[in-house]
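Note that one protein chain of the assembly has been removed; the remaining protein chains are unaltered in position.
== chain A ==
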Amino acid sequence: MARFLLRNTLGACVRGGVALSVAALFANAAQAQDASAGTGIEHGRYLAIASDCVACHTASGGKPFAGGLDLNTPFGIITTSNITSDKATGIGSWTFQQFDAAVRHGKGANGNLYPAMPYTSYVKMTDSDVADLWAYMRTVPPVSQKVVENKLPFPYNIRSALVAWNLLFFDKKPFTPDSTKSAAVNRGAYLVEVLEHCGICHTPKSILGHDSSATYQGTSLQGWHAPDLTNNDHTGLGTWSAKDIETYLRSGTNRHTASSGPMTEVIVNSTQHLTDADLQAIAAYFKALPARTVDVPRPLPATNAQMAAGKREFVVQCSACHTSNGLGVANMIPTLQSNPAINAKSPDSLLNILLMGTSGPATVANPTGAAMPGFAWKLHDDQIASVLTYIRNSQDNAAPAVLAADVAKARKALNAQQTVWH
């Protein structure tokens, strides 16, 4: 269930209101940079950014932390709670113990929280960090906004069901540093596994919504594919240097690519505000993960009908911006050559981007915000299938073909525009 809840959570987060509120909250990036090592309220504020609380606890265009964001799930709507210091509608009358119970143990004022709230990650937060986070949350100005958190229909509205889920899947072990790894890698592990809760999207889930053993191997959710973050050259981060990871999380772009989809929100709201040391720690953590071997398919031959048609579409539609050889423009327009995101087994992100376009990452480090326009109105399903198949099987890429039926399905799921010509 968590899987469905989460995919919808992230889908709903792609909206301008969050970015604007956060920009207002954390306009002074330098302040955040100074705060990572400190204690108390400022450190708590940094933790709130690193944990990306505002992303879900803010409605589109709403006041920060006032909740009210509807998470549309197959079971019904879950609305995020008001966590401002308002006594009546927020958490202003809470004790530290209540706060801790919610953040680290998934127990809210009305019973168990749905694991859309990533308490499964936050459980590993240190005692002093929870205390600092609480100190900061108490300073968030009160906003009176009554939120009806649970609009789920029967039987999903029975919170006690979550007791069983927690018993089965909730790993309550605290965070333990690995003494065989460097301090940076351990700090990175804390940031990735606990605060930023990366695995929530990037680790495939079992049928009941708990993490599978395929940690960080990438999975699809809400019309996007959260890419493989393991160390392999074909679909993962193998070809990215530590510096590439750091630059990407700081600016939304690097020499290979530019962020898209929900990750853009994560970068804009959260990671761009992390200190250089913390970004380096995250990069060190990912580069220290063991190498992984993946099966690389044989690319389709150029004689394939889709490949021939796709090449024509590439020349006409793509080559102007991505350049004739597909190299793109560093920090702006992704390269199509040997691109692990293109090699992903699932074409979900590629379909989403091609049909809907993207909104570019605009960060302090790279305010450009370059983005790609959508092609739904312009290209038919078979044209999109061909060009994606071509890109996935040329320029040193290799991945399964995309069929017109896949495009049709995505077009429907994303509610994308129909092609305007016949």
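Everything below uses one rule, namely that a contact is a pair of C-beta atoms (placed from the backbone, for glycine too) under 8 Å apart; a residue touches a chain by one contact, two chains touch by 3 or more; residues count from 1.
One rule holds in what follows: contacts and distances are computed from a predicted model.
A single chain of the complex does not appear, and UniProt lists its protein name as "GMC family oxidoreductase", one of "Acyl carrier protein", "Branched-chain amino acid ABC transporter permease", "GMC family oxidoreductase" or "RNA polymerase sigma factor SigK". Here the missing chain is touched by one residue of A:41, A:77 or A:332, and it is A:332.
For the chain missing from the display, the contacting residue among A:229, A:336 or A:370 is A:370, taking the whole complex into account. In the full complex, chain A makes contact with the omitted chain through residues 23-24, 27, 253, 320-321, 323, 329-333, 357, 359-360, 362, 364-371, 373-375, 377-378.
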